[in-house]
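Quick one: the structure is below, and I'll ask about it shortly.
Of the protein chains in this complex, one is absent; all others appear in place.
== chain A ==
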Amino acid sequence: MYELLIHKMSEWEDFLNKSRQIVSSGTCEKLFDDNYYVFDVIKLLYKETADEKTKLEQLVLIEEFSQQAGVQSSNIDQIVESLLDVFHQLIKRGRDVNVSCQILTTLTTILVLYDQLETETCQSVVQTLLAIVCNGINMTENRPLRSTACQCLLQLEDSKAGLLWKEKDSLIKLMRQERTSVYEDYVMLVTQILQNGISAPDDIRSEDREVDRVVAHDSSEYRQLVSQIMDNTSLFSQGGLWHIVLDLVNIVKNYHEISATIFKPMMLHHMSTFDTPLLHLVVFIQNEFEKEVLTDIEERQLQNRILAGLNHPSLTPAQRLFYCHWIESLSNVQLDKHESCIRIKDDQQLVFFPSAFDPIDCQLAKLALLNFCFPSLVKEENGQAAAMLLGGVGYLHKLVWHTGSQRAAKALFRALFSMYRRHCSKSFSQDINRFLRGLISGFPFFIPQALDFIESLREMTPESPVYLEILQLLHQQVINTPQQQAAQYCYFYLQVLKRASLQSEIVPQGTVRFLSYLAENSLSVDEGSWKLGIAILSVCQNILVCHGTRDLYVEMGDLLFYLMTHYRDTDIRDKARFYYMLITSATDEKICMIIQPTTDSHFFHTEAISTLLPNNKAKGHSNVKELEKSILSLEKLKVQAETYLDDQYQDADNTSSSICDLKTYYSVLKKYKTVLKTVHRLRMTGSPQEVLALCVYFEEDPNCQPLKEIRFSKIDAQVNYEFDVDIVPKIPLSTRIVTRCEFVDDNQTFRCQLADTAISTEDLIMPLPIEIVSTGDREKDFHTLWDWMEEDTKKDGSSCVESVTTVQKSLEDFLSSVRPCLKCCQISASAKCVKYGIFLPPSYHLLMKVTSQRDYVVVRLMTDFYQSLLYIREVV
């Protein structure tokens, strides 16, 4: 493929553009249809005509997606050798340095990824890399190559500790000699080897017994080496320094002859840096060697530096957020734990006080720390700290109050919660109450945040009365809201009412009045939507369960009656009827047994109804009683088969013009779904007069897909109930689906069997559903299909069969006696011949050619579902 494309550069560029698009869209696997992509890339690398950028791009792809590109454990040797060969050729020619470097990187990645570090191939790569590292010391032209080789060796050593231990002396020597900017790479490599040798000697010793001896004997040399490296820290870039110091930290931890104080000069120097990684490094070492490196005074200096940096106008907000994390860590404070405390002087506390210059994130981070400057305020007498803390949220509060910004509100609630978590005093809760009331009156859309806040408070201090106090206030506020506003923000208010209605301490009369207003104005509030209805009912449900009906029988009854008679949505009317029936005919205790409180609207349906029904046995329900004789009759009234394009293919191009053979025809057919739409009638045949919460459910049947159960909140003895069941056949064979029902009567669940839901052969006989090769010409389609199936019968393993049978009837008699279902499938009829094209859902066929003989007819059958030959006689 590449051979061709390289000669035609424009095509090659097209391909590249396409591959770049695929890469940028994140669907790289599409690139690698060809299992040998990697070899094509290697061919490309040999070509001088391909530019450096292209070669780099392809090598990077191989590095990132080696597995998909065809790299396998079995061909790694071949790939690595080829890449090395390309590399040597490029070096010889002294060009494409970046490609050479990328080849080394790709090679190393492949070796590590496929765990080939103990192979001869790896050894050969290591030797190549060492040769690069050793040659050309102090030359500036080959710096990228030597730097890359060092990094590759480092990666290999990192993946297999001890791999380069034998080379350490020569590498140390090289490191000392090197003076160009790649000195850092040599140091990184050496410290990694030493660190591996010293911190994990057991692993290495197993391979090289000399190691222990070397470490023990050369202790002074190691000390000298480490101090030499630490003397040169000013030469390293931030990243390099981090890695070198990390290695040295591990060496110091494992090699007690070297003291952690070697880090002290560097720490003292970089304490005043404005570079984030370097200050992080100082803080990291302080964290690792607390009290070992810095004196108390120096530790305080470090703390003061960080505290001062927190408000330094020259630092970016993100940098200052890092400072906040470090203060937290150095002070051993955990923001989600309330025991710890930041120990700073009282006059330094103000550094945490948010400034008008601070963006929202910094305000929040500083407030979180300000909390920890004070011990818990529960016992505070003068209220100073509380005043400072509450003053600190002023900016966020005003921002929320004047802008209604969600982002600011999120920060504000988090700030308040972190305050409350640490200082849950009474005065605090009063302030928070006032704040929440004010906020909700101005911005009802913050109700979800406010509820999350008080729920979080309750979770934290379950015994505290704060939750109830605040909820009571919010409830009061909601039920006293002017009607127009109530309509506008009803869903937010309903969330408050739902929670308030769960509290027996909060009187529900106001809630019911509010709900009644919403119900009566449901059309104007939200067009009488299901969503509004279900939200109202969920509050009703909570009231019924938690408050009973004694005190608001009339009000609740009126509300439910209104909903069941006037509400626009049928489902809501049914559900309201169910509740109405409950409050008019059941005691409070029974109601509590039947329904449970809701906490979230989308669980409403499940909790309200399903708890009563099969497959979901709620706690506290009585056992199910099996009835020997059914008190209900089930009757199938109608079946209508429908074939339609499945939802998942709705947007695709589904024209039949492309059907050219049996295979494509089947693939098109697969996109269609056939459903037997059945209508059933259910009625009660015996006592009692009514049952509740009835569920009709169907046993699983191998011939069709599982059927959904049907639920009724109530069944009356005098009423016939019709319902639809959609049956999707899996194979075209008649069956009888076992059907049962469960219902509740007088607080007892009963189960009984109903008449089976039958699928007959006739139900499964349908006309051909889609046009195959022509529009409107069914006969042509019939013949095409016949020919294809006939052709298919000649193939091995074909599912198509042909058969011939005779019926002792004249053609005229035959035509008059066939079942109506077959008549629908008639393709054509002449004096001599009649043709039927039968579709057997989900995807089978039976084609019939009936020709007249003297006093009988010959029926030629072609089918891809041989079992149909067994039952066809039923319909002819």
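General remarks:
Keep in mind that, in the parts below, a residue touches a chain if its C-beta (ideal position, glycine included) is under 8 Å from a C-beta of that chain, and two chains touch if they have at least 3 such contacts; residues count from 1.
Rule of thumb we're sticking to: contacts and distances are computed from a predicted model.
Remark: of the listed names "AP-5 complex subunit mu-1", "ESCRT-II complex subunit VPS25", "Signal peptidase complex catalytic subunit SEC11" or "Pyruvate dehydrogenase E1 component subunit beta", the one matching the undisplayed chain in UniProt is "AP-5 complex subunit mu-1". Within the complete assembly, A:188 is the residue of A:188, A:519, A:725 or A:848 that touches the hidden chain. Set against the missing chain, the residues A:94, A:239 or A:686 yield one that touches it, A:239. For the chain missing from the display, the contacting residue among A:322, A:435 or A:514 is A:322, taking the whole complex into account. Of the listed residues A:280, A:575, A:680 or A:809, the one in contact with the hidden chain in the full complex is A:280. By the touch criterion stated above, the residues of chain A touching the omitted chain are 20, 23-24, 26, 53, 56-57, 60, 97-98, 101-102, 105, 108-109, 138, 140-141, 143-144, 147-148, 151-152, 154-155, 178-185, 188, 232, 234-240, 242-243, 246, 269-281, 283-284, 287, 301, 304-305, 308-309, 312-315, 318, 321-322, 325-326, 329-330, 335-336, 346-347, 349-350, 353-357, 361, 363-365, 368, 384, 387-388, 391-396, 398-399, 402-407, 410, 413-414, 416-418, 448-449, 452-453, 456, 459.
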